[in-house]
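A protein chain is absent from this complex, but the other protein chains hold their places.
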Amino acid sequence: MATRVLDQHDVRAVGHGEKTGLWSWITTVDHKRIGILYGTTAFIFFLLGGIEALLIRIQLGSPENTFLSAERYNELFTMHGTTMIFLAIMPLSAMFFNFMIPLQIGARDVAFPRLNAFSYWVFLAGGLFLNSSWLFGLAPDTGWFGYANLTSTQYSPGLNVDFWMIGLQVLGIASLAAAVNFFVTIVNLRAPGMKLMRMPMFVWMSFITQVLLLLAFPVITVALFLLMFDRFFGTHFFVPSGGGDPILWQHLFWIFGHPEVYILILPAFGIISEVLPVFSRKPLFGYAAMVFSGVFIAFLGFGVWAHHMFATGMGPIADAFFALSTMLIAIPTGVKIFNWMGTMWGGSLQFRTPMYFAIGFIAMFIIGGLSGVMHASPPADLQQTDTYFVVAHFHYVLFGGSIFGLTAGAYYWWPKMFGRMLNESLGKVHFWLMLIGFNLTFFPMHFLGLNGMPRRTYTYPKGLGFETLNQIETAGSFLLAVAFLVFLVNVFQSWRKPRNAPADPWNGATLEWSIPSPPQEFNFAEIPVVHGRDAFWEMKRERRGPLPEPARVSGRGIHMPNPSYWPVVAAIGVLAVLLSLMFLPHFGPLGVVVAAGVLFLGVFKWAFEPAG
Amino acid sequence: MPLRTTAWRSSRLVAALCLLTLVLAGCSPEHYPQTTLLPRGDFARIADDLLDTTVKWAVLVFVLVEGALVYSIFRFRGKPGDSEPHQTHGNTTVEIIWTVIPALILAAIAVPTVQAIFLTNATPKADALRIEVVGHQWWWEFRYPEYNLTTANEIHVPMGRTVSLHMGSADVIHSFWLPQFAAKRDVFANRETRLWFKAEVVGEYPGQCAEFCGIQHARMGYRIRAQKPEEFQAWVAHMQTLAPKPPPAAKPAPVPKPAAGARSDQEVRTASAGATVQPVAGQGPDYATGEKLFQAKGCVACHALYAVNAPKGMIGPNLANVGARSYIAAGTLKNTDENMARWIQNPQVIKKGVLMPNLGVTEPEARALVAFLRAHQ
Partner (left out) sequence: MAAVAHEVPHGLEHATATGLDSRKLAIWTFIGSECLFFAALISNYLVNKGRSLVGPFPHEPWTSPTGEHFKPILEIPLVTLGTALLLFSSLFVVLALSGAQRGSRKALVGWLAATIACGVFFVGMQVYEFSHFVHEGLTLKTNLFGASFYVLTGFHGTHVTIGVIWLVTLWILAARGKIPPSKALNLEMAALYWHFVDVVWIVIFPVVYLIK
């Protein structure tokens, strides 16, 4: 009953024939197009964050450097962190959630296509708003973690913190809306036979990520609201002179912030778990262990937040609790790494570009994991925290982990998303430049940190011995930049060639490889029926060989949702409401009323618009 | 063929990484005055021992796991025409083993960790020397209640006697970090945090704020001088001579407007700060001019010039022994006459955002002020 057999006359080859033009992109509710919008936007923000990083590295290339002023440097490291976390890694993951979750579970779209569009537009509004602060010379300058009471109006009277606070609030709404959507999509829109324990590992890890988003983001939302009341309405939640406690901010922030770390890494875990089996020609080793270790990591992720706060002096009991819970996380993480290696073990490894990045991910993530165990130990962490050792650690996890994983995903799914193959040689050049550049940039930071270089300082004096390693790091960062230029060249070259990707270029295991590249608007002409894990491998095994190239069909009669612009209106309304609060002294309550009106209009028109 | 190149490349990479590690290992911590790896105090030694334990396990795990990864890259490289490898889905025994072994390693780290947590959180003995640390944007205040002394940006501690730090902040969160002696602890405006250590070696070392605290976080350094007990006692005895003269009948100096960002809640105390100390060093004609300028330019509103009975809550660092310090402006500049003159004339250029405003001091005036301050040894 769940399958829809098309009229036989309609199953015939047709051209690509998709709608084009700006309006079609603004009103689109197609998860694949929204995925591409997410990806493109996030990649631009990623490049922006990268440029910010390069400026930071130039400044630190020599002691007592005056390339950047103190305030510009503080803005740059704040925006680099905020951009990479909220505007690059998270939405790059969202690109894959959007494009791949429906394809991997055999669905025609997400559960709420217009909500999906809304999420994207809110994300875009938040990202543009945050970065518009540069135009006014008022970029946020208190760190991505925005510790109170430095963020109070007394110590940060400018609009810088307001931009950060409201930008994050807007981005949080986008993440929450998307999380509800993907949660429901994964639970409800799986194709017949796609039981939970048959889902591709990327879908599983994405699912866990959505749960983390749903439970972690409300906490930062509240924290940001409290800060907003402190700054706009004169409350004293984080202001010591009014009896408030700056440490409360740290607790709220890290109760969100630590799960956020897993929000950033779990999708990459999922991608790696897709890439390794395909290029090892062997199923994922220990599927159930992989699922449960992911669940376990997410669960423990809510019980370790105060390991970011050992230096605040919480006392021995709390220190011991958070040290042990943190160390415990190493066990499921270790299980994952061993299972990936178990997947490769005994396989027939195909060294294509995605596989390079996947193996690079494992190699680098191990280093990040081991340094993580080192500062799980509070007395040792008291030396390491707020030094470059920590900077090294989380770049091994977030760059060596997330970015390597996402890049593996980009090379792996590129043919599916755009119907074009990327150049293998350029891909490998990209990999080696990135691996070497990455290690040159971040490995010396371990030594710098242990040898006394603190974080977030716009310069360092001569005579502390930091010069040489900083020079190496700066050189490494430019190598990293070159690596991504090679990627851009690769993308550009493939763009100029005709579409050449077959439906299944890698002998894929999952359902997205069973349909044409790029997929048609309705994804599956026939909703597939799933009989086991690695559904597409199973289908090919049944046929005892590769399947014929799937034809593009007209798909007439397949009911798809209509495009809509009300999500865009609602997204603008969300930003407008928060802006009207920021400029309450200027526009007064009328501004709030007008902004709320826009939001209500968007939501109401959307609610009463026929879905399709 | 491309596969073989890949293998060759990876082996070259491994060699390069090993070489890099060796080179970096060659950068021994001796070259880093602020290093945490050469502990000179008992607290830092606990942290360092713990790090050593963890690093040993980490290197072992690193070598084994990365080794296995590299091995499988070479061993299981696919060749064209290979048949489909054996389709294993898992192996319970192996999976249990690689869950249990990491757990055991973590236990081996966790036991000394928990011991060290309780050790480092223990209350120091009653005979410990109590020093109060106050973090300010962007300098450090040190008070010795036992001796009724106040100083800034240079902390003196006796070797062999446990020091108990009682810490707070005048404004935002800072983190007091003594890399060589005692790791770090955040300081807050609304609670007292503590740290203790016993210096085991004498010497002068740099330290620095470790929690981002605003525009000049990078310029919030300080020096620590660990001294032999008799030297420390001599320093205390000397500092105790830096007491206020009976206040002259002169009218209080005008209070200059503090630079942008100065706080309303921090009381500007001028009460008895007008008094100056009997300087020890020789006095030239510049000294007298400098003394007058110190009043006239309003310096006295934020800076005390004596160490004994110094008022609390001053906006600027105590200058009682500024002439003898190694650095000025919280580790920003070497304490030379030239630097001090530059600083007095133009603090907002050298350390933008600092609460000390540009007071329109001319070059000759600056020279006089330097002569005056230099005499405060």
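As written, the chain order gives the labels A and B, with residue 1 at the start of each chain.
The rule we apply is simple: a residue touches a chain if its C-beta (ideal position, glycine included) is under 8 Å from a C-beta of that chain, and two chains touch if they have at least 3 such contacts.
Because the structure is predicted, anything quoted here is derived from the model rather than measured.
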Displayed partners of the chain not shown (whole complex): A
Residue touching the undisplayed chain, where the options are A:L138, A:V180 or A:L426: A:V180
Touching the absent chain when the full complex is considered, from A:M84, A:I166, A:L226 or A:A595: A:L226
Touch with the omitted chain, as defined above, among A:R190, A:R231 or A:R281: A:R190
Full-complex contact with the absent chain, from A:P91, A:P561 or A:G602: A:P561
On subunit A, residues whose C-beta touches the chain left out of the figure: 1-2, 4, 108-109, 111-113, 176, 179-181, 183-184, 187-190, 194, 214-219, 221-223, 225-226, 229, 233-237, 242-245, 248, 252, 255, 527, 557, 559, 561, 604, 611-612
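In this text, only the chains that are shown with their structure count from here on.
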Length of the line joining the C-alpha centres of subunit A and subunit B, rounded to whole Å: 35
Of all residues in subunit A, those that touch subunit B in their complex: 69-71, 74, 141-143, 147, 149-150, 154-155, 157, 240-241, 244-247, 280-289, 311-313, 315-316, 319-320, 323-324, 327-328, 330-331, 334-335, 337-339, 341-342, 344-351, 359, 362-363, 366-367, 370-371, 373-374, 376-380, 382-387, 428, 432, 435-436, 439, 443-444, 447, 450-461, 463-466, 468-469
Touching residues on subunit B, where the partner in the complex is subunit A: 2-3, 6, 9, 13, 16-17, 20, 24, 27, 29, 31-37, 44, 46-48, 50-51, 54-55, 57-58, 61-62, 65-66, 68-69, 72-73, 76-79, 82, 84-91, 94-95, 98-99, 102-103, 106, 109-110, 113-114, 116-121, 137, 171-173, 175, 177, 179, 183-186, 188-191, 193-195, 206, 208-218, 221, 261, 263-265, 331, 352-353
